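One structure is given here, and the rest of the page talks about it.
For this view, one protein chain was removed and the others were kept in their places.
Lettered A, B and C in written order, each chain numbered from 1.
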Amino acid sequence: MALTLFGVVLNRTGWVWLIAGWAALAGVAIAQPADMQMWSVKAQDRPSDAGDAVQLFWSPIAPAAEFICYIVQRAPAAEGPFETIATVVSIDTQYVDAAALTGDVYFYRVAALDSVEAGAADQTTSPADSLSAASPARTVDTIYTAVAGPVNSTAQWFNLRRLNQFLVIIILSAAIIYFISQARSGKQLYVRKIAGLQAMEEAIGRATEMGRPILFLPGIHDMDDVQTIAGLTILARVARTVAEYETTLNVPVSRSLVMTTARETIKEAYAAAGRPDSYNDNMVHYVTDEQFGYVAAVDGIMMRQKPATCLYMGAFFAESLIVAETGAEIGAIQIAGTAQPAQLPFFVAACDYTLIGEELFAASAYLSGEPRQLGSLKGQDVGKVMAMCALGLGAALLTLHSLVPGWPILANMADWVGKVFQVR
Amino acid sequence: MRRQIPLLITGFVGAIYIVTFFIPATRFVETIATDWILIIQAFAIWLGALNLLKLSIMKLSSRKPGAGYAAIVIVCFLITAAAGLAPITRGEHFLSDHNYLAENSTFEWIYNSVYVPLNATMFALLAFFVASASYRAFRARNREATLLLGAACVMMLGRVPLGDAITGFLPEGWTLSAWADVIMNFPVLAGQRAIMIGIALGIVSTALRLVLGIERSHVGGD
Amino acid sequence: MFERLLALDRRWIFLFVAVALTIPFFLGLSCKSYVSPEVKALYAALEELRPNSKVIVSFDYDPASEPELNPMADAFMKYAFHHRLKLICIGLWPQGPLEVDRCFNRVLADPEIQKLNPVYGVDYVNLGFQSGNEFAIQGMGASIYNVFPNDMRGTATSQIPIMMDVRDFSNVDFVFNLSAGYPGTVEWVQVAVDRYGVTLGAGNTAVQAPLVYPYLGSGQLKGLLGGMKGGAEFEALSGHTGKATKFMVSQTFAHLVVILFIVMGNVAYFAAKRKGGRA
Partner (left out) sequence: MNVSDWLALQVAALLTLGIVSFLYKDNPIYKICESIFLGVSAGYWFTVLFWENMVPKLYENISQAGSRPYTEAGVPSLLYVVALILGIMMLLRLFPKLGWMSRWPLSVVVGATAGLWFITYMQSNALSQLRATLLPILDFQAMDAATGTGLSGWFNKYLGNLVILVGTSTGLCYFYFSKEHKGVFGGLARVGIYFLMVTFGASFGYTVMSRMSLLLGRIDFMISEWWPSLFSGWS
C-alpha cells in the first residue's frame, strides 16, 4: 500500500525538488562522548553552543546507595582552592556548569556523598537543605574523583548537529520562492477544485430562488489574523455572485477595521459585476467588539430576517455554537470555514459544509489568484510531497528490515532516513 | 520611508532568530533581542489595557447609550490599579517593595472575589450553549458527521466511569475506556499529526514571506 | 410530534442542564476510575526523579480553567512535597502568579504537608510572571535570572537558595506545565524540549489535550493529564484524592445529558426526514 502511495503522489511539479532534496542530504555524523573507566569525571566544552558552558560527565559511584548526592567542585588551578558550585541529585550523572566564562581555564572534580546533611561534608557550601534535615542523620564518607582539566569553554561557529534541518529548510524555502516568482511571472498554477466553494455557489442560488437574504460573518478577529483576510477574499467572490443575482447581502462585523475593508471589497465586487449602483454601505454594519454581545445581536438578526444561507468564514471561537444552532433552527444552509482547531468539530457537526483549516487558505488563494498566496500554497505542497515520500520510504525500509534483520544495508538506510529528520 | 524601515527591521530581527539557531556563536545577539521582545510585549499588553480605557473615556464623553457601562469600566480599572500599585510607597525607598501579593492585600481580594467568578462563569455559560447546540444543531446528515458524532459519543462515555460500567461484560482491558484510549493514541494521533504538519508548513511559508519582505500586510502594505 | 419537541425554547434546555448537573452533588456516589497510559507514563517519569531534584512548574492558565487544572496542580504539588522535589513555580499568563499563590495557600493548609515544614525559598518559590510568551521560555534557556530578575517577594533570583545552581535549563530535572491555551504545552515543547532538551510533562484542559497527543507519540512529551479526568486519574495514582475524583459522578451526568440530546435531536431529524419535510 505504501509503495502505491509513493508512486501516485509523484507528479510533474514535485519530483524535481524531490531528487535535489535527497541528493543533498548527506549522512550527518553525531559526536558521542567517549566512554569512561572507573570512578572519574570528564570535563569538555559543550559542543555547538555559544560558549560559557562546560559539560561534566562522571561514572556513577560503585554501590548506587540510597539518596546518593554528588557535589561538583571547580578551581582555577589543578591544586587550587576547590569551590563547590553545585549539589547534583539526578539519575543521569552529568552537570553543565553554565557559570564558566568563555576563554577562562578551569579544573573540576566531583565528590560522592551518602546523603546531604546540614553541615555534613566539610567544604560543602551548598545551602542548608531543610527538607532533608527532617530525614534521619546518616554516616558520611566523601570520595573525590581525580581532578579533570584544564578545560575552557569556546563558542562554535556552526552547529553541525543541525545540518539536516538547515538543508530541509533551504529546500523548502527555495521551493516557496520559486513558485511565488513563477506565479508573479503570470504562469498559471493549478489548484484543485475546493468542494466547499461549489456548495457555496449552490447555496447562494437557493437563497436567490427563495428571495431571502444571505448572511456572511467574517469571524471576530481583526485584520491582523490571516483567517480574517481569507474570509474577506471569499466575501469578494460571494459579493460578485450576489451582485449578479440581485439578492440582499448582510454582513454584521465585530471590528471597525474589518468593516471598512469589507465595504471596499464589496464595492469593488459590485463594480466588477457591472452593478456599482446597487451597492449600499449598510450591507456591512459594525455591531460590538465584545464576543457574546456580538453573538446575541447576530442571533437577533437571524431570527428576524431568516436568511436562507449563512456563511461563516474566518476566526471563530466559543460563539460559533450559538450562531450554528440558530442557523439550524431557522433551517438555513450553513457553510463554514475556519482554521481554529477547537471550533472545527462543531462546524462540521452543525453546518452543511465546512472548509477545514488549510482549505480556507487554499480557497482564498484559488479565488484571489494572488501570486504570494498561490506560490506559498504550491511551495507547501512540495513540503507535503517530501513528507509523504519520506513516510513511504521509511515504512518500506523498516518493514523490510524487520522482515529480514540480517541485511545491514537495509538497517543503515532506514537509520539514514531517520537522521534526515533528527531534531537536536 | 514610513514603510521601508519597519520592513527592514522585520527582516533583520527575523534573520537574527534564524541565524543564531544555526550559528551558536552569535547567540548573544539573540539574548538581547529576546530581552527587548519581553519588554515590547509588556508594553503591548499595557497598550491593550490603556486602549480599553481610552475607548471607555471617549464613550463616556460622547453621551451615547452605553456611557454608564463605560463609567463602570473606568472606575473598576482605577480601583484595581490603585490596589495593585499600593506597594509603591510602602518600601523604605521608592519602588523597593515589589510584593503586590503581601498577606491579605486588597489586590488579591479583588482577584479572588471579582475577577475569578466573572472569568470562570463567563466560560461556564458555554456548557449551556454546547448542550442546547447538541439538541438542535448536531445532525448525522452525512457519513463524515456520523463518524464524528460516533467518535464523540465513544469518547464522552469512555472518559467517565459509566463507560466501563456499561461495557462491564467485556474482559478487563477491553472495556469502553480502553477503546477511548486506543482511539486517542492511534487514529486521533495520526489525524492531529497530519493537521499539525500541514499547519507547520503554512506557518513556515508565512514566516518566510514576512522575513524576506514579500509579505507587507503588517505594515499597512498592499 | 417531534417538531414540537425540537421547537422547545432554548431556556428550557438550560434549566434542564442546570438541574441535571446539580443533583449529583447531593448523591454520595463514588466510583473506581480507570487509569489511562498517558497518566501512567507521567507518573512513571515522576517516580524516576530523585529527592531534591529541581522541578519547574509553569502555571499557564486563568480562573476560567481552574476547575480542570486546580486539582492537578494541588495533587502534583502534594506529590512533590512528599517526594522532596524542589518546586520553582512560574507563570507565563498574567494570572499565573495569582494561581501559584492560591495553589500554595490550598496545599500548605493541608496538615500532612505542614508536617514536612517546607520553607519558602529553599523548597518552593514563586518567581511570578514574565511577558513575551514563547520568548520568555527562549530567554530562560539563556538565563533564568535575566527573565525572572526577582521572585514575588522582591528577593533577587540569584540569591534565592533554591535557584543557586539553576542558571538555565541544563540543571533542571523536570518541567511540569499546566496549560489552557497559548502560550502553553505547544510552546514548551517547541522551545524548551526541542531546543534545550528539557524533560517535560504536562497537564492540559480537555479542550487542548487532543492537540498535544502527537507530542506524546513522538516522545517529546513524557506524560499528559487531560482535563478533569486526567486530574482524577493522577489523584488516584498519587493517593492525594481531591476535587477531581469528587466531580467524576457529576461529569458522568453531564456527558449523559449531552449524549441524550444528540440522540433525541437526530431521532427527530430522521423522523422528520422520512416524512419528507425538512426538520
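As a working rule, contacts are C-beta pairs under 8 Å (C-beta built on N, C-alpha and C of every residue); 3 or more make two chains touch, one makes a residue touch a chain.
Computed from a predicted structure; not experimentally measured.
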Residue, one of C:Pro118, C:Gly184, C:Pro210 or C:Gly223, that touches the chain absent here: C:Pro210
Touching residues on chain A - with respect to the absent chain: 1-2, 4-5, 8-9, 11, 13-14, 165, 168-169, 172, 190-193, 290, 292-293, 296, 341-342, 344-346, 348-349, 356-359, 362, 377-378, 381, 383-385, 387-388, 390-392, 394-395, 398-399, 401-403, 405, 414, 417-418, 421-423
Chain C residues touching the omitted chain (full complex): 11, 14, 17-18, 21-22, 25, 37, 64-68, 94-95, 97, 128-131, 134-135, 138, 142-143, 145-146, 149-150, 157-158, 189-191, 193-195, 205-207, 209-211, 214-215, 217-220, 226-229, 243, 247, 250-251, 254-255, 258
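Here is the rule we use: only the chains that are shown with their structure count from here on.
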Gap in Å, rounded to a whole number, between the CA centres of chain C and chain A: 22
For chain C, residues that touch 2 or more chains besides their own: 10, 211
Multi-chain contact sites of chain B, meaning residues that touch two or more partners: 27, 122-123, 130, 132, 136-139, 141, 149, 152
Residues of chain A touching chain C in the complex: 53, 67-69, 85-91, 95-96, 98-99, 116, 126-132, 134, 325, 331, 341-342, 423-424
Of all residues in chain C, those that touch chain A in their complex: 10, 48, 50-53, 84, 116-119, 122-123, 161, 164-165, 167-168, 170-171, 173, 194, 197, 207-208, 211, 278
Sites on chain C touched by chain B in the complex: 6, 8, 10, 13-14, 17-18, 21, 31-34, 36-38, 62-64, 66-67, 94-95, 97-98, 101-102, 130-133, 135-136, 138-139, 142-143, 146-147, 150, 152-154, 210-211, 213-214, 216-217, 227, 229, 248-249, 251-252, 254-259, 261-262, 264-266, 269, 279
